[in-house]
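With one protein chain removed, the remaining protein chains of the complex are shown where they sit.
By written order: A, B and C. Residues from 1 in each chain.
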Amino acid sequence: MSDALLSIENLWVKYRQGLSAVAAVQGVSLTLAAGEIVGVVGESGSGKSSIGYAVMGHLGGAGHASGMLKFDGIDLLRMDEAGWARLRGRRMGMVYQEPQSALNPAYTIGEQIAEGLRYHMGLSRQAAHGRAVEWLERVHLPDPHAIYRRFPHQLSGGQLQRAVIAMAFATEPQLVIMDEPTTGLDVTTQARILDLVADLRDRTRVGILYVSHDLRVVADLCERVIVMHRGLVVEEGPAVKVLTRPTASYTKRLVASIPDLHRRRTLLRDNTGDGEGAVCVRELPLVPQERRAAPTLLQTRGLGRTYQSHGRATVACKEVTIDVRAGESVALIGESGSGKTTVAKCVLGLERPSRGEILLDGAPLPASVHDRPPALRRRIQIVFQNPDGSLNGRRTVRQTLRRPLLIHCRARTTEEADGLSAELLASVDLPQAYLDRYPHELSGGEKQRVAIARALGAEPDLIVCDEPVSALDVSVQATVLDLCRRLQAERGLAFLFITHDLGVVRQIAERAVVMLEGSICHIGSVDSLFAADAHPYVKNLIASIPGRRFGARRPPEVPVA
Amino acid sequence: MTVDRASSITRKDFLALLGGGVLAAAPWPAGRVAAQGSGVLKISFRSSLVRLDPAFTVSSDEYVATQTIFDNLTRLDANLRPIPGLAEEWSSPDGGKSWLFKLRSGVRFHHGRALEAEDVVFSMQRVLNPANASPGRRALGPIVEVTAPDASTVKFTLEGPFAEFPAILTGTFGRIVARDAVDSLNQKPIGTGPFRFVEWVRGQHLKLERNAEYWMPGLPKLNEVWLVSYPAQAAEQSALATGETQMMWDIPLSLVPVVSRLSNVQVTEIPSTGFQPIAMRSDRPPFNDARIRRAVKQAINREQVMRFVLQGRGVVAQDTPVAPSSAFYANVSAPPYDVAAARKLMSEAGHSGGFPLRLFASNERAGCIETAQVVKPMLEAIGIKIEIQQVPWDRFNAEVWKKETFFVSNWVGRPTIDEQLYPYFHSTGSWNEYNYADPEVDRLLDQARRELDLSARRGLYGKVQEKLAYDGPAIIPYFSNYATARVRGLQGVPVSPLKWVDLREAQLTG
Amino acid sequence: MDAAADRRTRRADLGLRLGIIALGVVLVLVFAAPMLLPFDAETMSADAILSPPDVRHWLGTDHLGRDVFARTVLGGRSTLALAVAATALGVGIGASVGMVAGYKAGLIDNLLMRTSDAVMALPSLVLAMLVMVAVGSGPAAILLAIVLIFAPRAARITRSVVLNVARLDFVAAASVVGESQTSVLVREILPNVWPNILVEACLRFSYAILLISALGYLGIGIQPPTPDWGLMISEGAAYITAAPWMIFGPALGIVLAVISVNIVGDGLQERIGARLRRTTAHV
Partner (left out) sequence: MRSVLRQVAIRALWAIATLIFTSILVFTATQLMPGNVAQLILGQFASPEAITALEVRLGLDRPAIVQFGSWFGGIIRGDFGVSPRMEVPIAPILIQRLGHSLVLAGLSLCLVALIGITLGTIAALRRGRALDRVLTGASLVGISMPEFVTGSLLILFFAGILPVSGFAPPQEGLWRWLSHLVLPVLSLTFIMLAHVMRTARVSMIEALGSPYVRTAVLKGLPKRTVVLKHALRNALLPTVTVIGINVGYLIGGVVVVELVFSYPGLGRLTVFAVQNRDIPLIQACTLTMAGIYILASFTTDMIYLALNPRLRAE
């Protein structure tokens, strides 16, 4: 493949760890032609990012790459500093996962773009300024002259990522590495960024190596895809083929884990705990039994919350009226900043509403959690988004699970509590041995399970889940959703499920509430979200969901093994 | 290093002092022409000056400053005999009860006005007036009245005949100030002395310049004199070594060997009459009980204290401030070092179990804090649990001295026997830091002042010393030597056992 | 994954161990050695005034013929004991106040922080001097002064850590589960704050040693003849040209004690940092 812009053959990346070495990438080969987008897909720890950094020659002091790595005929593994200086930023660019930390907080956006232009293209200060503004405009940033003078913290995540893209493309490189550039962004923002990338590729004929954990994104953007698992390529080929007719079992499982907008499915349970090997799905009734008959458990009436800061008032939410019936799952949907988390916090008593009230079984709840008697507190529990923050790092699982049991007198002695704790762990599919682990010894999915077990310990009627799976890998996500659903069925629990992912909504919820800029813009069944007369915002939301190409060519039913 | 033992007061000198009612003024060597002064002399002190008003100075470094700026009616010669100062001559027509001083003519204050007898009267009354609360009120002698019969004569009337009167006027409280320039004495003192005030940077230095119109022809010889303060010992020493300063006023005795090693420096060490009493307030417990005072006296090994604190650079004393060199020295002995006897006295006084006591001492006067540390274990051996409190010298003067119960004080010697005893131990004495009020001592001191017969006087003073040695309020373990260092080029500054510094004839050569 | 972090952790542990050993040596020397010393710290010898170091007097003698080594070791005893007590009390009080202030927020918090601002505006040494003048010198006064100096600073640091910890989800989760506010403070927040308090205490401890010595040097701390490092240096300053060994002993004492405490503090800090890194590195 002499015309390949980038060719990688049998690439190994090892990281020194003490005296031994860990191979993050094990014999990966791929080629990338000019104007082509190749996707590298894998879950966390699969080694996908290491490939990108190996190409950029930046693995850090402990990392070492071997094999063959050629860019435009140049052997990258035998490159000296001077050689890199001619390549990096000039002929190769990079776009990073977290644009807010990738940009220097001390300099303006424009300065950081112009810097490369001046250094690499020899432009004058003025010319570099002009070119940078041009590029800011090309990535569709509003008022590029103003953006030029802004500091990174003054821009939203989506705007920042556009700026970083502009920075990477401004020097007109031949190759751009994109390392999860849309992770952490809203779906609508993500969709716009992906459009931008495709557009830039078309216009500049740049070759793009696109690294992502999200199959749907890759499916939309890339011609070819390689799927990585634990440092190995498990499957590769044209994107459509890999995603619609996966052959490797890992790929199958990955595809199966993707929440489906149109069907409600469950993964077949497996025994390993981390979901490996489960490649089979079973379809569930699209909408589970309606609970119209059940009494209303929780009600918010005209809930509003306004923050005062520096004399300015920010409305987080207003006139939010939601009710949740016993045993029902309600999804609360909205982008970041839509006020959905504020509503949840008000329900939990962690935030004091400025207006309105919250009723439980028709009786008003005190505004602050500390004013609620334990018997009331017991009934509403929470599972947070970030698995790292939701458990106390200095307490073992045992110590954490013991507390609700003792507080609510479900156990009188610690021995009794330990027995119940073990049961709780079992109910979230974790072995008893986990009782003596500290949070840092658990994976993200396991932490969320412990958090759910803690919530269950109080025997609640309602669990508020604040984006409980958004920080998890897609396969883990599916198992956690399964768990929630099972608990709902077994225990008649009600869920208030906060999310921005419509796929997740489809998997768990019966009814959906959509919030936009602090107010409710849509309430109805999950099906009603997909109806033709849905709110324009909801329609836009659905349109932005990646995997359109993937969705258009739905694979035939994956047979149950 | 030269040890100059010649310049201490001797009995012979004292007799000469009393010798006549009129002491003729020795004419000044006229041959000397007023040479333009040259040279800058910087003298270093460990302490810093607090006051420059001679009526209120309390510490010996301040005496040096006022001695340079002001003049007295009389001054001391190398043998500590009074010689003419601002007074050309003096006489006592009635055998010592009243004294007439004839002022020198043509003396001008630094601000230009001529000296008048009224200035002298004013200066004396300033000290004597109780309303002014001068610490020297009782140190000027038994003065009843000061008058100016004419513009150049001052007349002192005393309570009784007082032979040493001309000598007593040589001290700090006898300095003559300009009566129209007293408000700024502490900021910008004006006197008739050899050097004029230029600048005083508190805590740093006092800068003086040559008084070109000084009444002694051709004097002073130096252009400038700086009294510089160096709180840090090493700094003071280094300054002398590097030529930053030319004279170190007072060397702590333990450092004499070190300073003597400096190549450009000459160290002079002489016996002084300075002493550091361990003061016991005899008007309050526990020292209002004479037995406790005696127990303390017997608990202290004076020889040991002298060896530790002075490393032998001094002589052992017997609890009286009268040094062996004095004409009135009585060979008395304090109760001997005897711990058993001391313990017995303690239990007799009802303190067999001992008691705790705070002992104050300044760490800014060499020897004081050391004395405190050395006597601590000695006193603890008889059950007095000592807690030492070290204070800076200025605070010592303000808050400890004459106030606390138990402290180590610090004194330079005085020229006359009256000054050596009366201010300290008379119940009305200015420096009675012990609040000592013994009717017999009072009577003896008053009587001795008036007594003209030498042997009778010596007898009276002997009795006082005996009394002080036996149960006086002070333990005076030693008379320390006085050591001072000068660069070799500095001449004409006599070394005084009183630590006074006369800079009139000082000159720098080479 | 992060090999460099791993290496750092191990080096930090090594440093911590070294620091503990060094501190141990200092402590043993200071607390056990006096029993083995041939000389008492306050015994004076007229035959050995300002004698240079030799076999008998390892660090020489001072101007009153006292053994400098014995005085250094004993001076360390009083200084270290006082420093430990003052640090424990000052940081303890400060941390408790800081925890409550950080968690309860509001008016009390504001008032406390303003007061600590005002106290902290006075340089430590000056504040200590003020206290010593008002109360008098002596160990109790030193203790009071150091507590007054340390408490506001410890309160501030604790408060800021508490503010950060209290924002974390598990604190909210604990309240939701039913924990009382006291229980949240003690069970959830304290375990996450105390490592920082410990590091702060370590730093403060070394500063307490410096402060006590400085007061001794200024002559308003420990009073003679009790040996004290600062006091010994100020006494020695007068003889620095004649007998420099008078200050070598106490200077060495201060430097050794403070260095070993600092190494321990650094090690602790690194270790806490390493643990934090491990927690985040897992995701």
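Everything below uses one rule, namely that a contact is a pair of C-beta atoms (placed from the backbone, for glycine too) under 8 Å apart; a residue touches a chain by one contact, two chains touch by 3 or more.
Remember, predicted model here, so these are calculated numbers, not experimental data.
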Review point. The chain left out here touches which displayed chains?
Key: A, B, C
Check your understanding: Given the contact definition stated above, which residue among B:92, B:170, B:237 or B:272 touches the chain not shown here?
Key -> B:237
Review point. Which one touches the absent chain: B:228, B:408 or B:485?
Key: B:228
Check your understanding: Which residue from C:61, C:124, C:158 or C:196 sits in contact with the chain not drawn here?
Key -> C:124
Review point. Looking at A:88, A:402 or A:454, which residue reaches the missing chain?
Key: A:88
Review point. Looking at B:79, B:125, B:152 or B:204, which makes contact with the chain not pictured?
Key: B:204
**Study point:** Interface with the undisplayed chain - residues on chain B
**Key:** 50-51, 56, 130-131, 133-135, 137, 186-187, 201-204, 228-232, 234-239, 241-242, 244, 391-392, 394-395, 397-399, 401-403
Exercise for review: Quickly run down the residues of chain A that touch the omitted chain.
Suggested key: 56, 58, 84-90, 93-94, 96, 98, 101-108, 115-116, 119-120, 151, 153-154, 167, 310
Practice item. Over the whole complex, note the residues of chain C touching the chain we left out. Key: 114-115, 117-126, 129-134, 206, 210, 213-214, 217-220, 230, 233-234, 236-237, 240-241, 244, 247, 251, 254-256, 258-259, 262-263, 266
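Keep in mind that, in the parts below, only the chains that are shown with their structure count from here on.
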Exercise for review: Make each chain a node and each touching pair an edge, then name the shape: line, ring, star, complete, other.
Suggested key: line
Check your understanding: Which integer distance in Å separates the CA centroid of chain B from that of chain C?
Key -> 47
Study note, to complete from the structure: Within chain A, the set of residues that touch 2 or more other chains is none
Point to revise | Sequence positions of chain B contacting 2 or more other chains | key: none
Practice item. Would you mind writing out the residues of chain C in touch with chain A in their complex? Key: 1-4, 6-7, 10, 168-170, 172-181, 187-188, 191-192, 275, 278-280, 282-283
Point to revise | Residue numbers on chain B that touch chain C, as the complex places them | key: 232-234, 237-238, 252, 254-255, 257-258, 304, 307-308, 311, 363, 366, 369-370, 372-374, 376-377, 387-392
Check your understanding: Contact residues on chain C for chain B in the complex?
Key -> 42-44, 46, 49-50, 63-65, 137, 219, 223-225, 234, 237-242
